[in-house]
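Provided herewith is a single structure, encoded as structure tokens, for subsequent inquiry.
A protein chain is absent from this complex, but the other protein chains hold their places.
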Amino acid sequence: MKSFSYPYMVCYADTDAGGVVYHARYIDMAERARMAMLMELGLSCRAALQSEKPFGLMIRKIEAEYIKPAFLEDRLTIETRLISMGGATMEFVQDVKRGEELLVSMKLTAFTVSGVGKPTRIPAAMREKLAALL
Amino acid sequence: MKSFSYPYMVCYADTDAGGVVYHARYIDMAERARMAMLMELGLSCRAALQSEKPFGLMIRKIEAEYIKPAFLEDRLTIETRLISMGGATMEFVQDVKRGEELLVSMKLTAFTVSGVGKPTRIPAAMREKLAALL
Amino acid sequence: MKSFSYPYMVCYADTDAGGVVYHARYIDMAERARMAMLMELGLSCRAALQSEKPFGLMIRKIEAEYIKPAFLEDRLTIETRLISMGGATMEFVQDVKRGEELLVSMKLTAFTVSGVGKPTRIPAAMREKLAALL
Partner (left out) sequence: MKSFSYPYMVCYADTDAGGVVYHARYIDMAERARMAMLMELGLSCRAALQSEKPFGLMIRKIEAEYIKPAFLEDRLTIETRLISMGGATMEFVQDVKRGEELLVSMKLTAFTVSGVGKPTRIPAAMREKLAALL
């Protein structure tokens, strides 16, 4: 199972008055990391939305466990792994780390939807590229 | 010139590690206030996007002056006034207040765009409703 | 178990290029609803942070299930219930609805931390007020 590593520096916009990164911001970060991983595989969400048979990825489920807080200017790494792939669904595990310390661990289930918003099978070309990650 | 008043309570999501509301969040708040004002006039951005001649509002210019900070749980009011209307443009002034204290003053220029993203005249039905604000 | 109902209108800031509310924004909404519920009980996060024995609430775990999308200008309701309370932890269920339709269901575990960031027992005054919700 290949892991994709995405670097991220914590800015004021990510933090809250408690002095730490706001919990929902890790979920935004996770999207940046997944998109960078897909782009690296040559998979473009924009091309998918604009293709003849438009499709997109939607999130069905998120589980996030917050272990330690991150702070302003922390240099984080988001490790992303695709852990399973079904007909229309993908499961990702995404860990936010500061060096070796695990701060947040997320598990996300995404699925492909057609242009009219119905769940649809993962297109073959995408499936093939994603399979290389498993 | 009619002013529309929109109440807003500051949550953690709005704040940053400096202990105050993050500067860009006032611009999000301002959109909430404008949308609530338009809805009150019977103007729906969603209906506009989905109409036969789809159009939308885009922001061309923002000037924001930050006078005093807002804090967690502050109960703010956003006062919105339409100050001018041209062929395709509208100018709004939006003041964020805590009681009588002025915290942030914004001036925004918006314009109407057609479905293909070209500037387009403000549709007559919208113009008529907006004119009531001037 | 008492449920607290919080109204929310979807603005552009909440949506993404897929035309629906972005998944992480529901988690921001959920915080607004929890804060409004706590304020209604007379519990202030700000007073807690500034008290002699400062404490705050942190999120330990989030589970979010996305059932149906919400769209621009949707008038949503966030139903918040406290479902259990331990020594330092609270579990909330928060459902985002559009009328009777359930769109997103979240379960969050929060815990109280002292000013130096250590988990600490829920202060008695807070516990008493929260107990009224169970």
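Points worth noting:
Letters are used for the chains, namely A, B and C, taken in the order the chains are written, and counting of residues starts over at 1 for each.
By definition in this document, a residue touches a chain if its C-beta (ideal position, glycine included) is under 8 Å from a C-beta of that chain, and two chains touch if they have at least 3 such contacts.
Remember, it's a predicted structure, so these values are computed and weren't measured experimentally.
Here one chain is not drawn; of B:K2, B:R60 or B:R75, the residue touching it is B:R60. Checked against the full complex, the candidates A:D28, A:E65 or A:E79 give a single residue touching the omitted chain, namely A:D28.
Contact between chain B and the unshown chain involves residues 17-18, 20, 23-25, 27-28, 31, 49, 56, 58-66, 69, 117. Remark: the residues of chain C touching the chain excluded from display are 12-13, 15-20, 22, 24, 71-72. Residues 9, 11-13, 28, 31-32, 35-36, 39, 44-46, 49, 71-73 are the ones on chain A that touch the missing chain.
The rule we apply is simple: only the chains that are shown with their structure count from here on.
Chain C has the Cα centre that lies closest to the mean of all protein Cα atoms in view. Seen from the Cα centre of chain A, the chain whose own Cα centre is farthest off is B.
For the pair chain B and chain C, the distance between C-alpha centroids works out to 26 Å. The geometric centre of chain A is 32 Å away from that of chain B, both derived from CA atoms. A separation of 23 Å divides the Cα centre of chain A from that of chain C. The residues of chain B that reach two or more other chains are 12-13, 71-72, listed in rising order.
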